[in-house]
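Sharing a structure below in structure tokens format, with a few things to ask.
Subset of chains shown; positions unchanged.
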Amino acid sequence: MTTEAARRVIDDALYRRVCEFYYDEADLLSQRQMGQWFALLAEDIHYRVGFPEFYEHGTQRKVGIGNPYFDDDHTSLKVRVHLLGNPTTTTAESPPSIYNYFVTNIRARWAEQPGGEIEVDSRLLVYRVRASEPVPYILGARRKDRLRAVDDGFRIARRDAAIDQAIIQAPNLSFLL
Amino acid sequence: MRIEHGWQPSEIERLVDIDKATASRLIFTDENLFRLELQRIFMRTWLYIGHESEIPNKGDYVTRKMGNDPVILVRDQAGRVRVLLNTCTHRATLVCRADAGNARGFTCPYHGWVFGSDGALVATAEDETYGGKVNFRNLDLRQARVGSYAGLVFATWNHDAPPLDEHLGDARWYLDIMFGHTPRGMTVLGLPHRWTPTNNWKLGPLNFAADGPHAVKVHGPIVDATLAGGNGARAMIHQALLQSPSVSAGPYNGIWTQGPQEMPEWMGHPPEMVALYEKTLNPAQVALFRRCIASVGTVFPNFSWVYGPVSFDMQADPITNFFAIRVWQPVAVNRTEIWNWFLVEEEAGEELKTRAMRAGVRTFTAGGTFDQDDSEAWHSIQRGSEGEMSSTVDVSFQVALNYRDRPIADWEGPGVAYPSNYCEVTEFNNLVQWRAFMTGAR
């Protein structure tokens, strides 16, 4: 292990706290405690969910500036969270869907830049059943996050997620990853 | 011919009852009608394929669908835009399985036949084995007729269809507003989002043809949150929709919702861009566009757009216009693939482009704050329509009975306009076009 790599290793206790943070977050998202989830976000959060495309090898053509599925900041997430968290302001989630968030493959390390941020990489499987559709929708995703340690835990400063479907096999994405 | 669809033209005619302004729910649920649609609509009229800005360079291609046929939209090595049937003339293999790329041609993965970017067969597995017994020109990739208007590429398999310009007819005046309001026109912001609502493909086009009242019910909360910073926007838009024009013009039906007089013009448009619009459009077009807070329209059968200004925080987030175009691909009678592109003016700066992208992805896409609720409503229509008893109840466009004989008298654009986005006339006209194709009247 290089010195730099060694420097970035986080200790077991911190790693376990990071894992707990993700499991707690999964609870909030899957039980639609949107307000509490919003409290986990740093004010300068950049939240992004991209998607894969199938390109011919050697020609990953760049079309336009690119348009992920989500590209949000604190302001727009506040609107999303407000709408999704309140049964009277959402059609898609009223009655609320059943969600289960399976978080696996969690890896964490100190960010390259000094300053106490932690890079976390994880895989997420979302299991969802809507009131009007009994067949579950199962979506794979990966997330690369930047966490910032604060007194009472962590704040998510950046989330760069990608979903594992090029053509989303669901009528909508009325949930957050 | 191969499938006995069991539908007589006279029966199809009755599915859309013009007098009553109603339609049978079977048009959304009957599998045989769905098969007929593929034949009578998707094989016979012009279909939107893509935007020219998606394939700027020679050899650039993207793969698309025309009904249930896979096609390749490619700018060939001579610079000509072509639409090729994506299936090898040897044994039917897809010659291209990528979403996008740049290639001098297409090599079939099965036996290696090579086709040029113009679709011409360049080589079989071993030309000599044919001993000259076959005319290779008959084995070129099949090509669709292609037409382009304002950067929008359409294609059709029907060689008897009128030319694209004639087909679009009066719709062009409105397409010009949306797609030709600057000298260089629009450009896509990326490859399309694609998702799969579990409803009949026609529900989207109908909604975009355009359904004023649903905006108040379904989108009231997000309108409140994004259009006026959380206060009173729903009431404002309710009044605006009630009093704004809905237009039918050729294959186009849609709405042009006008903000109230006290609202500033050109919301979300930087002055330098506005200057371009005013120079490019004619005054009547400018008049319709400058205070437009929602332009939503469908070009029959399955091409739509939606445009409007939003801000997610009136303090922190400057008002910006999203602009999405979409195609409603028929996959099964109860399953649709939405292909959705975001566009911005080619002349826009990077910062405006980024803002337009964000305004787009936060509103009109699978995870968009508008679309996510529409799709639930449409799914609920499908679920509500499939039953035996339910099939006996017609869907209603009966507000049209009150508006269809009262168009706006002094309308300055082509086609016919009605004085309310609640009128249901333009939505129903979309179904009347469906009926014409399905009965063979067109």
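In order of appearance the chains are A and B, and numbering begins at 1 in each one.
Definition applied: contacts are C-beta pairs under 8 Å (C-beta built on N, C-alpha and C of every residue); 3 or more make two chains touch, one makes a residue touch a chain.
This one's a predicted model, so the numbers in the text were calculated from it and none came from an experiment.
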Chain copy counts across the complete structure file, not just the copies drawn: A x3, B x3
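Rule of thumb we're sticking to: only the chains that are shown with their structure count from here on.
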Chain A and chain B, separation of their C-alpha mean positions in angstrom: 31
Residue numbers on chain A that touch chain B, as the complex places them: 49, 51, 53-56, 59, 61, 63-72, 75-76, 78-80, 82-83, 86, 88-92, 130, 132-133, 166-174
Complex interface listing, chain B residues touching chain A: 53-54, 60, 62, 96-103, 187-191, 193-199, 218, 221-222, 225-226, 312-313, 316-317, 337, 342, 350, 353-354, 357-358, 360-362, 365-367, 369, 371-373, 375-380, 383
